[in-house]
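Removed: one protein chain of the complex. Kept in place: all other protein chains.
And now, chain A:
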Amino acid sequence: MRERMREKLKAARSKAESALQQEIPSPRPRRFVSLKEEEVTGFGEEVRKTKKYISISLKVLPGFPSTEEAYNFFTFNFDPEPENDETKDQKREESNQEVEEGEEEEEEKPATEEQELINKKDADDFLLDLDQTIDDFLEIRAAEYESIHKIKQKEREILFTPSSHTVPTYKKVPENMQPRYLEDEGFYTGERPVVPRINQNIMENRLLIQEQERKWFGDDGRILALPNPIKQFSTRPPIFSPEEGIEAGLETIYRKAVSSIHKNQYIVGSGDSLGQFQLDIDISGLIFTHHPCFSREHVLAAKLGQLYDQYLARRQKNQTKFLTDKLNALRNAVHTVPDSTKPHGSGHTAQERMNKYKFEIWQTRRLRDAEEEKDRTLLKTIIKVWKEIKSLRDFQKFTNTPIKLFLRKEEVDWKIDEKEFETEIQAEANELLEELMDEYEKKMEAYRMEYQEWKTWKKAQRIRKKKKKTEEEQDEVAEESEYGKEPVKPTPPEPVDKLAIEQQVREKALHSRRKPGEPILVPELSLAGSVTPNELCPRAEILRREDIKKRSVFLKVLFNNKEVSRTVSRQIGMDFRVHFGQIFNLQIHNWPESITLQVYETVGYGSTILLAEVFLPIPETTVFTGRASIEETEFSSNQHVTLDHEGVGSGEPFSFEADGSNKIILMTSGKVSNSVAWAVGENGIPLIPPASQQNIGIRSALRKVDAIASIGASGLTDMKKLAKWAAESKLDPNDPNNASLMQLITVANSGDTYVPDFFRVEQLQQEFNFVSDEALNRSKRFRLLHFRTQEVPEFRNFKQVPIYDREIMEKVFQDYEKRIRDRGIIETKDHLDTHRAIVAKYLQQVRESVINRFLIAKHHFLLSDMEKQGSILGISLFKLAEQKRPLKPRRKGRKKVPAQNLSDGDIKLLINVLRAYDIPIRKPIASKLQKPSRSSRPFSETLATSPSAQSPTHTVENVLSQVLVRPFVEVSFQRTVCRTTTAEGPNPSWNEELELPFRAPNSDYSTTSMQSVKDDVFINIFDEVLFDILEDDRERGRGIHTRIERHWLGSVRIPFNTLYLQGRIDGTFKIDIPPVLLGYSKERNIINERGFDSFRSLSEGTYITLFMTIEPHLVPGESVREKMTDMLKKFDSQEDEKLLQAAEKFHVECALKFPKRQCLTTVINLRGKTVFITRYLKPLNPPQELLDMYPDNPQATAELVARYVALIPFLPDSVSFTGICDLWSTSDQFLDLLAGDEEEHAVLLCNYFLALGKKAWLVMGSAIPEGPTAYVLTWEQSQYLIWNPCSGRFYGQFDTFCPLKSVGCLIGPDNIWFNIQQYDSPIRMNFDITKPKLWKSFFSRSLPYPGLSSVQPEELIYQHTDKVAAAELQDRIEKILKEKIMEWRPRHLTRWNRYCTSTLRQFLPLLEKNQGKDVEDDHRAELLRQLGDYRFSGFPIHMAFSEVKPLIEAVYSTGVHNIDISNVEFALAVYIHAYPKNVLSVWIYVASLVRNK
């Protein structure tokens, strides 16, 4: 039984193993054993495996153990066997264990054999032990001990310490064999990796002990090893640094440099290049006048060549002949002169001229003689050198140079010659004689004179001597000295010996001149000689010739010390001439500083050596290609070369003599023939940089590398040569180092295979260029894609580029092309006004450049842009202490959504219209019966005291409503309109939420584009008027037939941008109500009755309380803006560094105390430079015109000035500069641009106020609805006034409706004060800046005001606006608006009431004059008088003029056109009042008229 079990176990185990082995390498999908009840799972192999075991176990066991049985054995629930005994249960447990074990094994790796055996043994033992009694387990023995010696002995059997001694070679090689060194036999063995000797020895010893066979050792007795796998050179492509030359082997293609459009062209001064200029450098060749490889013969030949050249040059000049002719001419002149001069009697001048001639003759003769002598010596030297060559050739028995000298003899007629010679000599001798005679004469004269002197002196001497005797002794000393000067007795000059002179002349002539009758020798140098072929030459000479063949030369062209190109590498010829014949066209930008040629020599495949530098002169501006002559420029090198062959070397002494005497040292030298000239452009204009550039040494970074030349440097031009070289140098073809070379050679030798002699980075590019670049550019689709990747604004968000070209409309590109085309052209059509058009263009350009900068910045990421991570310890630990769920939860802000994830329809504008105050109420339409005066009440009356004057006397039958007004609010945004229900009364409360969808331009929801949304939210208040239009009174009982009309009362305009940047807008806004609202009036008494506080009544106007927000909450691109600001800060500043630091410090201190309050010390001007803010404030004169208007009313003047400033159109920076940065322009720039945001308005207003003598400050704070903004604060008679520079309105400090809600800092012309009071609301603040506890000033005692100069101009100059242009503009606007209104009413006929229009037109100037005040009554009266028959509703709109579009938008928003009564008539009048500096105030009067029945 036990035996059986054991057998079973064994079988099972082996089965399990085999199964394991099967399974693990290939987990194939296995066949399931037809058991359908099992549910199939897809989880994995393991599950299946276990299940299989289970399934197999269900089978009935046969009698004997098989593989099937073995599996069955591992099952949990096999059938009870007939032989049940006690061990069965144990066994079952055992087997369970086994199964588990098996499974574990399966999951791990296959167990090794040993482990398996041990397991088996254990199991067997265990099984055996089961039968034994407990006693058998207990046995007591003494502890075993082994003696140390035994252990050591045992250890010795097992352990082995390899020695580190060198193993003798005989042990390593097989018996009776000598080590064989393959390397010596010429096989390539490769280089072994470096292993220290000691380690090698240890390994060898170990191997010898362990393995008796010597299979580990090679034939050479060393351990077998593969060659070193480490490559000698890195396979990583080298990184090209711009300083180095481009790697040889790269073919570079010249592409014209394209300047990036992402350049700031407008902000920072641009250096526009003046175009390209071209310099042509023609390198025709190179001649060595000495080279190390010159043989002696060559040296001589070179010398001969030089001499011959010299000779030729001399002969060409023929100085001798020239001088001889001159001499003859002079002689003739001498002969003729005396005759011609004598009759005149001016003997003196004749004599002078004579002398002059003579002197010249003398000089010329001397020159001629020298020349003649030179000629002769030259000829002699030539002959001498030639003789030397000949002797050398004889000596060395071979010729090296083809040089050959012929001497041509020109026979001359002996007689004539001699005669000439004789006459010449005679003439010369005569002249000389004459000369000498003259001299003699002169000398004689001198002699006589001297002699005379001497004589007199002698006489005097004698007399003195006589005297002397009589005189005293003491005088003697003094006189003695006089006598010391005793003149020598002059000797008479030698008389001239004619014969001697003639002899002298003759001798000289013989020496320097051709003898008479001697033939004229004309040397002729030819290269017709034959060079001894190599075979006949001695070895040294052959070596020399071989050496020359290996040498090649190329030239690098350096422009302004930068390599721009190089010639091909050319082999040096046997005659040491190299022909290049290359012309390099250098495209340059600047006047060249230097042009240098570097001569490089390559020897074999070795390194290239710089031989010499040749400096070429920069050509004159008159030297053009084609006209420039080839010039030879010499060079020489100081290199020292010694050669072991016939070559004489360079810089080394050598000699022609056999004994080595008479040594000469020659340096490598040569001549480069080249020409440098300016190229001529296609249209014939020479491409020469302007001379003004000549002095400006701007280094041009232009590089151009000739591809082929660069390979030349590597010496791989000739494949055949390479192969030859490889054969010669006995390269081991098996050496992997040479593999690439060998392959190349085989390819080259195999025949026609074209091996490009350059390397391309993208070799297959050409093949993949399935279409040419031009064709690609023609493809509209490709263009579209291209523009999109370039982020061209028009295409930046183009979606779904069509597949086919034909599906792309041509008009897609129209806008873009137009924009590109119009860049320089100023379009007047859209702007109606040239000045504004220019400004718009300028702004557009500035914007573009800022956007381009921004685009660059956008692709510059900071970590914070990419990752969110918790802040540093301090704050985070503090947060840790925070309760997870506080009992009193604080309100959490809405989750902010980054805008870029959004798409159309995701964003909504929520507007909560709460209530309105003080809405104008309807006035009973005064029929003709009523007195107009009845309704007219003084408008200027601020505190309305009259009690309920407005009794419900609505007697007019067609007004149904009994209420004063039924206002409702309509919000329009992006042409979507939404309205509230209608409320009643002048103080309605709607409390309604309106929802408007928002669409971003081009569906681009990126932060940038969101910030540049220019759309405004118009909140219009209308009055709903019901008219009964029942025709028939009889039906009144049965039906109601009314018409609803809406009358515009006023509007609030909130730019979307403000909303976006602020997140939400919450507050009470003043409604812009037209100054004249026909049919309506303000009901002040009601307010009073309801007991509103008195402040309210101070501010006349209508107010609306709103809450606006964007859903979801968008994250304004603050980070981008700050980053940009940071970037801009990096631009240089003209401010003092100390001041900037102080500003930074001030900033930090302020931010620490009141992080929310705005603190501004430095701003960025239009040039992108940081400027200290106080520099912007300076008294500036307002237009004189405004000052003259109310000369004695300062208050009115101030208001007028404020109005003027407000009339300058408002253009937020964030729109113009897409929220990137806040650029401040100075007041004159502002007035020129005629657009700016709050800061510019405020600065200008503040400057005006300062000029008016007021105390004025700039207030930086936040207001509704603008958000962070700038206001102006003035001190007027015991109260502070806050001016809104953009609207021109002013508020008292305690005005509750003042839009300024918080004050951050005040800025004066000489200081900045930061608000450190508890509150920042103007109402609760103290504006006394002298109190340091309330205001922290920037400049204090520790940092005194340094007296910063202003950036503002000295004075503003105002031009008068062209009235005619304004009038023209007025007409055009009127026409456009009329057209628009007709356009908006497509289904109705639009009639224009001309009479009314003209009436309205008369009113408008009046309105302007009174600034919209105090006219209503007269106006209304007038209107009523004139248009009594009409029901009239209309109003004037007043705006600052910037563009036409806002005007149209404003008219549209009033909804005048919405009236669709059939008999309605319209009236529209436009008036433009021109203020100085092109500031235009636009009045639009729109009215609708319905004829009363």
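Some points to look at:
The definition used in the following text is that a residue touches a chain if its C-beta (ideal position, glycine included) is under 8 Å from a C-beta of that chain, and two chains touch if they have at least 3 such contacts; residues count from 1.
Keep in mind that, in the parts below, contacts and distances are computed from a predicted model.
For the chain of the complex excluded from view, the name given in UniProt is "B9 domain-containing protein 1" [choices: "NADH-ubiquinone oxidoreductase chain 6", "tRNA splicing endonuclease subunit 54", "Histidine-containing phosphotransfer protein" or "B9 domain-containing protein 1"].
Shown as candidates are A:315, A:464, A:788 or A:1301; the residue that touches the absent chain is A:788. If you put the hidden chain back, the residue from A:253, A:528 or A:803 that touches it is A:803.
With the whole complex as reference, residues 44, 46, 107, 785, 788, 797-803, 859, 861-863, 865-870, 872-873, 876-877, 879-880, 898, 900-901 of chain A touch the missing chain.
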